[in-house]
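Every protein chain but one is kept in place in this view of the complex.
== chain A ==
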Amino acid sequence: MSVLIDKFDVFAGGFWLTLQICVLAAIGALILGAVVAVLRISPVPPLRAVGTAYVNVFRNMPLTVVMFFAAFGLPALGSNADFLRVPVLDSLFSRLGTDLPYFRFALIALVLYTAAFVCEALRSGVNAVPPGQAEAARSLGLTFGQNLRHVVLPQSWKASVVPLGSVIIAMIKNSALIGFFGVVGDLSQTADQLTSAEGYAFIPVAIGISIGYLIMTVPLGALLDRLEKRQAVAR
C-alpha cells in the first residue's frame, strides 16, 4: 500500500484533472439537458420530436461509442473543437485551451451523453407536478414560458433534484473513460501509468483510484440526502 503515499502527487494530480472535467461536464450537461427537456415538453410538435430524437440517440448509445465519435469522428470532420477554447474558462481550466484537443473531445462526449439523462430527470420532475397546476396557470392567461418559469419548474425542482444528483454521480464515474481517449493524467489513467510503466501491483493502485472517486461522489450523495430531507419538511 506504500504506493498511496509514495505516489500521492500522482493521485492528487489525477483527482484534480478528473474534478475539472466533471465540473465542466456537469455545467454543460445541466444547461444542454434543460434545453432538451424544454423541447420535449414544448407545445410545438416538431420541437418535441427533436427533443425525443436527441434523448433516444444519446441515451441508448454506449458512452464508449459517443467518446469514439468525439475523439475520432470530429477530427475526421476537420474539427479540433476549438470553439470550446472559451477565453476566461481556458485560463481557469488550463487543459481546455491547449493545442491538444482530446480534453475538449472528452468533454463534448460527456456533455452530450449526460444531457440526455439530465433531460429525462427534469422531465420526470415536470410530470410529477399535478396537471391541475399547469391548467390553472393557463386559465389565468399565463404563456407557456411564464407557466414553466413561475408555476411548473419551481415545483418540479423538488421531484427532480434527487434523480439529477444520481445522474451527475453516474457522470463522475463515467468520466473514468476519458483516459482511454487521449486525455493524459486523469484519475483512471494514472492507474495504467502506475501499474504498467512503474510496475506497482494493481490492487493498491485500484484502491487509491477508488478513494479518489469516492471523495467526489460521497459528499455529493450526502448533499442530496440533505436536500431530500429539507424538501420533506417543505411539503
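As a convention for this text, contacts are C-beta pairs under 8 Å (C-beta built on N, C-alpha and C of every residue); 3 or more make two chains touch, one makes a residue touch a chain; residues count from 1.
Going forward, contacts and distances are computed from a predicted model.
Protein name for the hidden chain, per its UniProt entry and selected from "ABC transporter substrate-binding protein", "Heme exporter protein C", "Adenosine 5'-phosphosulfate reductase" or "Quinol:cytochrome c oxidoreductase monoheme cytochrome subunit": "ABC transporter substrate-binding protein". In the complete complex, the residue from A:Q155, A:T195, A:T217 or A:Q231 that touches the missing chain is A:T195. Screening A:Y102, A:F117 or A:Y213 for touch with the missing chain picks out A:Y102.
Not every partner is drawn; the one left out touches chain A at residues 72, 75-76, 80, 94-95, 98-102, 179-182, 184-185, 189, 192-193, 195-199, 201-202.
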